[in-house]
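A single protein chain has been omitted; all remaining protein chains appear in their positions.
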Amino acid sequence: MFFASDNTGPVHPQIMDRVIAANADYAMPYGKDPIMDEVRAGIRATFESPDAVVYLVATGTAANALALATYCQPWQTIFCSEVAHIQEDECNAPEFYTGAAKLTVIPTADKMLPDALAAAIEPRQPDDIHSAKRGPVSISQVTERGSVYTLEELRALTAVAKSYDLPVHLDGARFANAMMALGCTPAEMTWKSGVDVVSFGGTKNGCMGVEAVVLFDPKKAWEFELRRKRGAHLFSKHRFLSAQMAGYLQDDLWMKTAKQANDNAAHLTDGLRKAGAEFLHDPHANMIFANFPRAIHHKLHAAGAKYYLWGGSLEGPDDEMVGARMVCDWSISSAQIDEFLSHF
Amino acid sequence: MFFASDNTGPVHPQIMDRVIAANADYAMPYGKDPIMDEVRAGIRATFESPDAVVYLVATGTAANALALATYCQPWQTIFCSEVAHIQEDECNAPEFYTGAAKLTVIPTADKMLPDALAAAIEPRQPDDIHSAKRGPVSISQVTERGSVYTLEELRALTAVAKSYDLPVHLDGARFANAMMALGCTPAEMTWKSGVDVVSFGGTKNGCMGVEAVVLFDPKKAWEFELRRKRGAHLFSKHRFLSAQMAGYLQDDLWMKTAKQANDNAAHLTDGLRKAGAEFLHDPHANMIFANFPRAIHHKLHAAGAKYYLWGGSLEGPDDEMVGARMVCDWSISSAQIDEFLSHF
Amino acid sequence: MFFASDNTGPVHPQIMDRVIAANADYAMPYGKDPIMDEVRAGIRATFESPDAVVYLVATGTAANALALATYCQPWQTIFCSEVAHIQEDECNAPEFYTGAAKLTVIPTADKMLPDALAAAIEPRQPDDIHSAKRGPVSISQVTERGSVYTLEELRALTAVAKSYDLPVHLDGARFANAMMALGCTPAEMTWKSGVDVVSFGGTKNGCMGVEAVVLFDPKKAWEFELRRKRGAHLFSKHRFLSAQMAGYLQDDLWMKTAKQANDNAAHLTDGLRKAGAEFLHDPHANMIFANFPRAIHHKLHAAGAKYYLWGGSLEGPDDEMVGARMVCDWSISSAQIDEFLSHF
Partner (left out) sequence: MFFASDNTGPVHPQIMDRVIAANADYAMPYGKDPIMDEVRAGIRATFESPDAVVYLVATGTAANALALATYCQPWQTIFCSEVAHIQEDECNAPEFYTGAAKLTVIPTADKMLPDALAAAIEPRQPDDIHSAKRGPVSISQVTERGSVYTLEELRALTAVAKSYDLPVHLDGARFANAMMALGCTPAEMTWKSGVDVVSFGGTKNGCMGVEAVVLFDPKKAWEFELRRKRGAHLFSKHRFLSAQMAGYLQDDLWMKTAKQANDNAAHLTDGLRKAGAEFLHDPHANMIFANFPRAIHHKLHAAGAKYYLWGGSLEGPDDEMVGARMVCDWSISSAQIDEFLSHF
């Protein structure tokens, strides 16, 4: 019963097969491998963007920090939700990679709202030498609380950014989960909605450790390459990153694993709802935040279930409500979910 | 005939098998996987250093830059050979990770000499506020030109560093090749010879993409961890780094692959010598720098041989001597070498 | 009628006289001038801290950024008010000097409250590798809105910091104004209340351009010196910084100019109150934030009065209330104030 994160599960066999297949013979290093050509073409087709530039890195933090650095000057500020991964969980990597830019956080319990975003941008006057200057807007889709922006919501945010001429970054660590929840296309969730650069996650959705950074402005290509190398994120045996991403894209595997993960979460959500759990956020994709009695937490822990407590502890009265964060990946079985629910 | 680099060949099957085996079931992320416990114990035993702290990253540049940053203040200068990888091939990653420290290069065509090192350190007076302050000494073993420092040479360098109270970093991207060439132990080539922190390479010697940073001072552990995370080099599905390193250490595979690579290079060196090639550096491990006539380069290129020209081009008179850099990894077969030599 | 800022007025004659006197003959550069000895002794006596280390820089931003950098690791976060100068008015200098640390802002309209500070510190768990780590707390005294923390309030904040073992920085750009408002000693407002390092402002209170950074831990001395030099803030003709600070300290001039500035502000506050202005913050020192009708703004502007509008504009109905920020320095005359008030 592994609901701790979508980074604790196994690599999908189709992806592992591509890694194994890539191990035959010799290949040129540093991204010159032929599999990368397949990946580049695949991403461009997927995003309906024939000029997009595509680079692979191994961690989501690298994808975000490098993408943002390519769009942010050191005297600017990034705008993001106060619960964004880049603000809360990257140990100052965005500050480091941007050369010491500021992060300005938009107060919110979950989604960033257009008015709050505008209220944060507006006071940073572009001709005032004292204030940090306006920089990119970063949006997490799926959010850190498991919500998915509708296309309308996304466009309302990018419209605010565009009204100030600011670039937009999409942190898509769970890009696939969001897209499957919306039933839209990759293009609709990115450049057709005003997104300039996207961290297209693979690791949480069946890969071993690979994320694509997709930049819709080809003029940014060389700078991104230099930043990736300088950040020590250029792999010599790059073919093993390429192979993962190639396997991920092949026959739309990434959509299938994401749908499975979302379906798993829906199954779990249903069960929790029937069992009387209180949801802290409306679950849109594959993450669930819910309160239930401490007694049940005790039973789940005793049974070996893995998930994070959310704002509470195991110490206290049995009938008190205690929060849980539960994440489903593609590999969770119905049986696991049912076993989990059986303790309610 | 792939002699371009030791990063173009395949992953050793024993390592790939461990990666595949690691894919069963669930594992806690971010280095909390049980395989990492095996790796940590293995490295400590290998280095006869029960308190060593051990961290894995995926690239050699990350290993070097993070190791150096942990031992260097931003107002200091690293001392290294003018042909060191950290100076020539890391696109300012050491400067970036140290927070803008300086690299002071020791003039040399290959090995750094103790007198030249001392001559570079001495003028940086510790009480002079204007000059960059003295920082770590970084030594590449194998060097970038294929030489291996003897233990005496290594100790002469670390003695200079120690006489100024400076820490010593060993760039061991080809650690195994050097050690097998010397016939010494890992401890002898590191802490017993005055090395404080080592980049213990795996990628060039049969792994997919993994390097261990081994710090002999356990007090540096937490800072290193924070720097790794901040640099976006902490893997969520860390078990796949652990598995590579576990397979690499298992039954001393790393020594066997290095010996094979060195033997392959000796085979090639013999043949080249017999064919009248001029050696630019005395080959000690698995890298060979040699001049031979352009006509032979043409034949090799026509036959599809892969290697780097070294300070020359294919344009010009047939009988002119043109340099080549040839690197052997463990996977090169005798047949490939013989085929290569057949063109001389 | 210059109420725009306390950095628009002239240098006090006693300070200018010291600058002129310092111009005789020769003096060793880079802080080795004998006047600096006088300054160091003067500051130590003033702060009742015989071991304090004292350095001079020319701007308040340099004082703050260097002081904070000396107490903050790049993977940490500084805690400060959301309206702090370091957050709002230093164009990312704190991020730059700390090597890309984060600023975590405490929501408040003016003073930082202990509970809110604790609520911001608490979630940054020291053993969580993902989150930015806890770093220094920075308190502005006078605040950016003209308030002065009582010693009790100050100690409540430093007690929170100390309960987490965090260092405390005091941004004392208007240190003298705050101290005179409280009627306490420099020691009481700093180390006796838990402050570790203070930016002791001179520029806004009669100097030409000089701030002292006072560190109560002598072990930080050399690091601070190196950071100052690396930041290009070490003056060659340092005696002209020393001379300013010597003149500022001489016969407690700094207390007299601050008292005069505060008295001027009290005079203006009285007049504004009688004229029916609404105060946005209770004026404690030499800064006043107040609303009054736009018609009066028009009259003041026509008369050449200088001050900043605060959250409003000159466009609109005459009787609408519009905010103003007015700052008094020591040099403003009663006549100027009365003339200003005559337009109400």
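Here the chain labels run A, B and C in written order, and each chain numbers its own residues starting at 1.
Rule of thumb we're sticking to: a contact is a pair of C-beta atoms (placed from the backbone, for glycine too) under 8 Å apart; a residue touches a chain by one contact, two chains touch by 3 or more.
Just so it is clear, the model here is predicted, and its values are computed rather than measured.
Across the entire complex, the residue among C:G42, C:P114 or C:G209 in touch with the chain not shown is C:G209.
Residue B:G99 is the one among B:G99, B:P136, B:P167 or B:G206 that touches the chain missing from this view. Screening A:W75, A:W254 or A:Y307 for touch with the missing chain picks out A:W75. Across C:I78, C:C91, C:M179 or C:L280, the residue that sits in touch with the chain not pictured is C:C91.
Interface note for the absent chain: among A:H85, A:K111 or A:R227, the touching residue is A:R227. Think of the hidden chain as still there; on chain A it touches residues 30, 73-75, 99, 129-130, 133, 225-227, 229-230, 234. Seen across the whole complex, the unshown chain contacts chain C at 2, 4-5, 7-11, 16, 19-20, 23-29, 57-62, 65-66, 90-93, 96-97, 203-204, 208-209, 226, 229-237, 240, 306. One chain is missing from the display, and on chain B it is touched by residues 74-77, 88-92, 95-96, 98-103, 105, 107, 129-133.
Heads up, the rule we're going with is that only the chains that are shown with their structure count from here on.
Of all residue numbers used at the contact between chain B and chain C, over half are used by both chains, marking a mostly same-residue interface. Distance from chain B peaks, on a Cα-centroid basis, for C. Separating the centre of chain A from that of chain C, both taken as means of CA atoms, is a distance of 41 Å. Averaging Cα coordinates per chain places chain B and chain C 51 Å apart.
Within chain A, contacts with two or more other chains are made by residues 90-92, 96.
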